[in-house]
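With one protein chain removed, the remaining protein chains of the complex are shown where they sit.
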Amino acid sequence: MNSFGRIFRIQIYGESHGPAVGLILDGVPAGLSLQLEDFAGDLERRKPGKQGTTTRVESDLPELVSGIYLGRTTGAPLHIQFKNQNIRSEDYSAFLDQDRPGHADFTARIKYGGQHDPRGGGHFSGRLTLALVAAGVVAKKILPELQFAAVLTEAGGLQDIPRALELAEADGDSIGGVVECRVEGIPAGLGEPFFDSLESVISHLAFSIPAIKGIEFGSGFQSVRMKGSEHNDAIMDSSGQTMTNHAGGINGGISNGNPLLFRLAVKPPSSTPQTQTTYSKQSGQMEPLKITGRHDLCLALRVPVVAEAIAAIAIADLALIRRTQNI
Amino acid sequence: MNSFGRIFRIQIYGESHGPAVGLILDGVPAGLSLQLEDFAGDLERRKPGKQGTTTRVESDLPELVSGIYLGRTTGAPLHIQFKNQNIRSEDYSAFLDQDRPGHADFTARIKYGGQHDPRGGGHFSGRLTLALVAAGVVAKKILPELQFAAVLTEAGGLQDIPRALELAEADGDSIGGVVECRVEGIPAGLGEPFFDSLESVISHLAFSIPAIKGIEFGSGFQSVRMKGSEHNDAIMDSSGQTMTNHAGGINGGISNGNPLLFRLAVKPPSSTPQTQTTYSKQSGQMEPLKITGRHDLCLALRVPVVAEAIAAIAIADLALIRRTQNI
Amino acid sequence: MNSFGRIFRIQIYGESHGPAVGLILDGVPAGLSLQLEDFAGDLERRKPGKQGTTTRVESDLPELVSGIYLGRTTGAPLHIQFKNQNIRSEDYSAFLDQDRPGHADFTARIKYGGQHDPRGGGHFSGRLTLALVAAGVVAKKILPELQFAAVLTEAGGLQDIPRALELAEADGDSIGGVVECRVEGIPAGLGEPFFDSLESVISHLAFSIPAIKGIEFGSGFQSVRMKGSEHNDAIMDSSGQTMTNHAGGINGGISNGNPLLFRLAVKPPSSTPQTQTTYSKQSGQMEPLKITGRHDLCLALRVPVVAEAIAAIAIADLALIRRTQNI
Partner (left out) sequence: MNSFGRIFRIQIYGESHGPAVGLILDGVPAGLSLQLEDFAGDLERRKPGKQGTTTRVESDLPELVSGIYLGRTTGAPLHIQFKNQNIRSEDYSAFLDQDRPGHADFTARIKYGGQHDPRGGGHFSGRLTLALVAAGVVAKKILPELQFAAVLTEAGGLQDIPRALELAEADGDSIGGVVECRVEGIPAGLGEPFFDSLESVISHLAFSIPAIKGIEFGSGFQSVRMKGSEHNDAIMDSSGQTMTNHAGGINGGISNGNPLLFRLAVKPPSSTPQTQTTYSKQSGQMEPLKITGRHDLCLALRVPVVAEAIAAIAIADLALIRRTQNI
């Protein structure tokens, strides 16, 4: 499904090598000041072209197609479009005989009866995260009092990221990483159990980001080795501030006013420079496959801003819904 | 929000110490044979009263209130109700002065302006997972060719579960655990990117289970230390069978026909027998708090059947949606 | 689909001759005072047993199963259940050979492969409107400043309703009617175009009421014969009050602060006492059919309170959504 959210709703479209990717945001409060410049910072952070990322560089200039008038949101659907400019379709034609391991080639082919757009991953391309980042920019403007800070804490098993990238280059192999996202200033009371817990909504969005294979909140998988007396965050005052934050700022699926904290596991990109051996439809057996083209060696480098974006999207929706809950 | 799903929709209600908990399932295909006995096995697995779990024992007999006729589903909403029988409200009255650390006491109070039902966790009680398990039973019947197998692989840091429980009893402290769920027989093609990836839908449901703080698919957080050439699952044949299964049966958010594999981090129950120190509204400072009553020492023991249930609910919905995708 | 609404959501279940009918309301603001007595008035207005309506009399006592604590809503799902007490299943068994004209017998059979509950119309029974009326009671409490007033303006072609009923009795045939609903005190600004115009949401709910075959707002079908200069409602002041109200209180799908006005066409009940001729599966040809049992001669008599209920449900949802629209 191409849409998510109840009030602040994101709807996306586009393919890697089609005319454009973009998004419609519905439910954006009217009167929000929004300029093209507002997008520059976060889009820059998502951009490839840095060490360890693909050399495909797009200018990534957003166009505000609808929902904006005199520099402010109107309350009507906000359509943001990114034209695709730097397209090399020929890189992908060779893979039609061999579905690339780790990619959606096989699954998309089965699901859509071979009708999907295979060029550059088509609708499954990481390029679609542009839409998430753009939505995140708008969401952050709805939440001016919040601070979002996501960082890559580990890549290729090392906390020293430049060293990890050097090794990956030397090995000629792609590497994964862990992205940690922290949100400060989030008020208590956000989250809609039973099903729309704050964790549920964030994780739903997180797993729409290609390459994410795990998420944990607070102490997450470490908490399974703690005792209850150790894991519980003692409440210190009437505002709900806690001494520790093993819960990652969430109790019972609802924000408790302490910093929101989650971590994402980003797998190594499937487009490794290494030669792989995988099934060939033509020969009917496994054959070598060498993926060329422009690809990220460490996609995780570009994920922090996307992690912030999905946190902001989730929180903006829940913050708007929160307004409906008092008599 | 109390509902989840697009076609096969679950809607839940109830409180721990109210008259009943229950669920309505909408979109259940008509003609499915459904007997009370179908629920017995999975409900039994969820039951407390085993070592390490609360001594509150409910008979947990489901009533089929609507949507069923002559032993088959009718296509109308299927309402399944569980009367609450074994209720001790008095256990909880003492906590009104002190919000229990790790519980939803503080967040529910803030969110609902103090109007929530505080008895036994109210709507935030683990008892609500009865509804998930019941929905899982129906979902599994929709998917007769699939095998669901979830197990507790680790508790209190040990793979020897009875030993871990002994230690927890001796320590007088609650412990967490890891639940691994494996689904075999799942066809390729399930999952609805961009937003409703198979991981997204399962994780959304998983984080509605109280006490879950992390989820990972396939190699999950281990994958961040693998190289791409190592992590990629080589495809062996035209059916998409892969040599390894680091992806946990999912590529591009869509099932690839290999076993679905995910793991849940279950935190130690917040109701530890240990005395805690936490904020008292009356005194305006932190005070000791001793939680009595019947509580799970290791809730994770009861989670495997819930993990299977949420997997089944997610897959059933996606399998029904799958039918709409060919011309 | 058994649910409707975005924030204030109604979810229904039940069959005419099953154990119960009921509803879950999600998104009800916490802290709303709600007593069983609140339901008495509107349930009484919906009751059969008056002239022209079926002699099946149910006590129709609601049970508040969840979402309520100490006489106030808690913010958790509010489950309201009505046990079915006065059941005569034998009346309907004869119709299995002949699908009753005008009823859902044929369509339900085709849709659900013959698995539907045929007793008393099953899930298609007018008894399900109990759930609408109950939801309407809660919705009205959310909107204390609004006045809802629906009346039967015409039955059997006459404005003199008692006379129309006498004639229907004498003819031994069922009759239809027109219900007009007026809502005063509705603030300007409710309605969510493009798709969720105030008319769209109300009409969606209206056509879930069995026997409704038309709806019009303001001058409705009369407006097609007016000139623009005649139909336009001139605005008189800054509050938006208009000189006439041909628009029925809605412009561009949004309430304009003037009274909301709509009319429903209620067809004559399909269960006419007259002998009909319709297809018999057994004989393979059309055969006489005599419907006995307890049925409404003029169902429209019971529709006004249902019309108010669906208006209140629609407005409550839109009023809650309205709170999310300012920065």
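Per-chain residue numbering starts at 1, and chain names A, B and C are given in the order in which the chains are listed.
Operating definition for what follows: a contact is a pair of C-beta atoms (placed from the backbone, for glycine too) under 8 Å apart; a residue touches a chain by one contact, two chains touch by 3 or more.
For clarity, every value in this text was computed on a predicted model and none was experimentally measured.
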Touching the absent chain when the full complex is considered, from A:I24, A:L152, A:V224 or A:A247: A:I24
Of C:A40, C:I87, C:V151 or C:A188, the residue in touch with the unshown chain: C:A188
Sole contact to the chain not displayed, among C:S16, C:T54, C:T73 or C:S255: C:S255
Given B:G31, B:G114, B:G157 or B:P187, the one touching the chain that is not displayed: B:G31
Footprint left on chain A by the chain that the document does not show: 1-3, 9, 11-15, 18-22, 24, 26-27, 30-31, 63, 65-67, 69, 72-79, 111-113, 115-117, 119, 122-123
Those residues of chain C which, in the complete complex, touch the missing chain: 1-4, 6, 12, 99, 101-104, 106-108, 110-113, 123-124, 128, 154, 156-157, 168, 171, 173-178, 188-189, 191-197, 199-201, 203-208, 210, 212-221, 223-238, 240, 242, 246-248, 250-257, 265-272, 274, 276-279, 281, 284, 286, 300, 322, 325-326
Chain B residues touching the omitted chain (full complex): 6-7, 27, 29-32, 75, 77, 142, 194, 320-321, 323-327
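By definition in this document, only the chains that are shown with their structure count from here on.
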Same-site or different-site touching of chain A by its copy chain B, using the half cut: same
For chain A paired with chain C, centre-to-centre distance based on mean C-alpha positions, whole Å: 44
Junction residues of chain A - those touching two or more other chains: 6, 194, 325-326
